[in-house]
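First the structure, which I've put down as structure tokens, then a few questions once you've had a look.
Every protein chain but one is kept in place in this view of the complex.
Then we have chain A:
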Amino acid sequence: MKASLGRRVATYSLAALIVISTTLPLAWMLISGFKGRNEVLRTPFQFFPDVWMWQNYAAILQDPAFLQSMALTFAGALLFTLLSLVVNSIAAYAFARLDFRGKRFWWVYCITPMFIPGMAILLTSYVVVSNLGMLNTLAVLIIPGAASAVQMFFIRQFYLNTPLAIEEAALIDGAGRWRIFWSIFLPQSQGVFVVVGVGSFLAYWNAYVWPILTIQDPGLQQIMQYIAGFRSERGNEWGLLMAGSTLAALPTILLVLIFQRYIVNGVRLAGMK
């Protein structure tokens, strides 16, 4: 009894230590957002503010550029997620379930980009999108990255594991492939779509280098551009910057909390196959 109590205390303390050390940077960002200009860099150091104030959060929320970049990034991320789900899932279905001439070639063609690092094609991608007249449009952020080898691969893995029998029955009943995809595969793809979709959303939301290369128009600025720009322009207003960073990180963190079960299971299921 005594030993088990000691063990439990040890377990909980270790768990608490992991939680605290993992979340410390985020907690610090949140707390610093509540500190006024005189307090945020105060010496001697003080962890919590004397006065908790909302001014920073209120001020950043009143900055039209901040709100606009949040809204634009959010809209862009949704469109991006939607587009990549469509493109990658139909390709995944074809590769998992259909037989066609040249399949092996197209498979290698679609899967190799997984191994091509972004930097190797960054500059020439820029040349391509500028020739296509896509610079300073939201399209340049949404379209080029929508086809993703990794995501297609992941969805295909899932489709490979769907039993053949249902599909055969549907084929015999005369349903076409699109019909089968739409009414058999899509409805059961919820879990995998959440995992892959969250991934797309995060990739778009957190992108920085591609937007700074392709978007110069301040009206189309993305949220990470805004944060980085704020730091270089008004680098001494740490309270304000921390408040802005907190708000900019919030959607991604909320997404994880909302879909945590799917995500953790997604990783786990993937490992179990």
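The rule is simple: contacts are C-beta pairs under 8 Å (C-beta built on N, C-alpha and C of every residue); 3 or more make two chains touch, one makes a residue touch a chain; residues count from 1.
To be clear about the criterion, contacts and distances are computed from a predicted model.
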For the chain that's not shown, choose its UniProt protein name out of "Allophanate hydrolase", "ABC-type sugar transport system permease subunit", "Biotin carboxyl carrier protein" or "Flagellar basal-body rod protein FlgF". "ABC-type sugar transport system permease subunit"
Can you tell me which of A:A71, A:L186 or A:I253 touches the chain that was removed from the display? A:I253
Touching residue (missing chain; options A:V9, A:A58, A:A75 or A:L98): A:L98
At which residues does chain A meet the chain that is not included here? 11-12, 14-15, 18-19, 22-26, 28-29, 32, 40-43, 45, 47, 86-88, 90-91, 93-101, 103, 106, 109-110, 113, 115-125, 127-129, 132, 141, 143-154, 157, 160-161, 164, 168, 171, 176-178, 181, 195-196, 198-200, 202-210, 224, 227-228, 231, 238, 241-242, 245, 248-249, 252-253, 255-257, 260, 263-264, 266-268, 270-273
